[in-house]
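My questions will all concern the structure given below.
Up next is chain A:
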Amino acid sequence: MLKVENVSKLFRSGAFGGKKKRVIHDVDFEVKPGEVVSLIGESGSGKTTVGRMILRLTSVSEGRITFDGEDISTLKGASLKSYYRRVQGVFQDPFSSFNPIFKVGRVFRTIRREFLSDLDAATWETRLTDALNAVGLETAALDKFPHQMSGGQLQRLLIARALVLDIRLLVADEIISMLDASTRIDVLNLLGDLKRQGLSIIFVTHDLALGNYISDRIIILQKGVIVEMGATDRVFGDPQHPYTRSLLDAVPHLHERWSEEELKDLGLVADTARSGGHLIEHRENHLVRVYS
Partner candidate 1 sequence: QSGEYPRNETLYMSGAQWGNIVGFNPYFGNFANGLIGLVNETLFRYDPIADKYIDWLAEKGEWDSPTVFKLTIRSGIKWSDGDDFTADDVKWNIDLGKLPTIWWTDLYKSIKSVEAAGNTVTVTFEGTPNYQAWQNALWNIPMMKPSQWKDHANETEITSWTPDEPIGTGPYVFDKAGYDPTTRVVWTKTPDGWWASKAGISPDPKPKYIIDLVNSSNNVALGLLLSGKQDLNNNFLPGVATLISGGYGLHTYYDKPPYMLPAVTSWLLPNTKKAPLDDAAFRRALAFSINTDQIAKVDYGNVVLPASPTGLLPVWDKYIDKEAVKQHGFSYDPKKAAEILDEAGYKKGPDGFYQTPKGEPIDLKIEVPSGWSDWMQAVQMISADAKAVGIKITPKYPDFNTYQSQRNTGNFDLMIENSQPLSDTPYTYYRYLYQLPILSSQTNYNFARFEDKEAWDLTVQLAKTPRTDIEKMKEITAKLQVSFMDQLPMIPLWYNGAWAQMSTTTWKNWPADGTDRQFIPISWRGWLQMTGLDTITHLEPAGE
Partner candidate 2 sequence: MLAVSDLKIHYRTLAGAVKALDGVSFSVADGEIMGLAGESGCGKSTLGKALIRLEERMQYVGGQVVLDDKVLPIADDRAMNPYRFSEVSIVPQYAMSALNPTRRIGRMIDELLDARGLKGSTLRPELERRLAILGLTPDVLGMYPIELSGGMKQRVVMVLSTLLDPSLLIADEVTSALDVASQKKVAGALVEFRDRGYVKSMIVVTHDLAILAQVADSIMIMYAGKLAEKAPTRTIVEAPAHPYTRLLLGSLPEVGIRFEEQRLPGIKGRPPSLLSPPTGCRFRDRCPLAFGKCVEEPPFIEIAPGHQVACWKADAHAQG
């Protein structure tokens, strides 16, 4: 369905963009219908950038991204709109995803105006109510200002927004990292339910536990390079790349305490981000980057 083919991204930096900085190197993966793919990496590894490129909020510098075989960078006007009817995103900060001066219901009116203007009022109402119910909200919620709602509610509204459109791929960029522990699981569960209904999700996170919780496949990004990817149980159960391992080691567990040495090992995570090398198939459905 979605194919990310050897995509690289260069940002201009410095005055007048004299220099270019490559933040994504040759990223190549695929998302199948009904599949949840997690993009995992530390801060600055390029997760958001990949997500934004898929959403066409950032342009692709090299390579291409196709959806159902169509190169998304060629989309314009109506075809872009139709792309957005199939692919949507939810972002990290629920509070900043809503225009703070309007009531939250405005988002849905905009959706209707931009995408569903052909729908008659009744159909629209039922569709809206259904979507809201699916995320566990009442229509009354639409009449509130963003600051009057909790982060979890807002994220659910955004997911409902995607549901109204009946999309096929959702890019969820750290959508729970700003939520309280008590509410984040609600949102995660909701994503899980949607996946069951056949929605594909690209789940961006730096929290391995969360990635593990709902995803089918894991992609580990380090400084814009995919260092390891594969089925969730493979990558987590048998991490091959040192970077993946160090990430896993750093995850605190409730019930297992780090040993004294582990805790006080203040050495930096091995800087193994080298460009070059290539991904080889370690096992079926498990690719690892090796360097010659």
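These made the cut because all candidates are chains of the complex that A comes from, given by their letters.
Here, a contact is a pair of C-beta atoms (placed from the backbone, for glycine too) under 8 Å apart; a residue touches a chain by one contact, two chains touch by 3 or more; residues count from 1.
Remember, it's a predicted structure, so these values are computed and weren't measured experimentally.
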Candidate touching chain A in this complex, from 1 or 2: 2
Residues of chain A touching candidate 2 in the complex: 42-43, 150, 180-186, 188-189, 192, 206-210, 212-214, 232, 236, 246-255, 257-258, 263-269
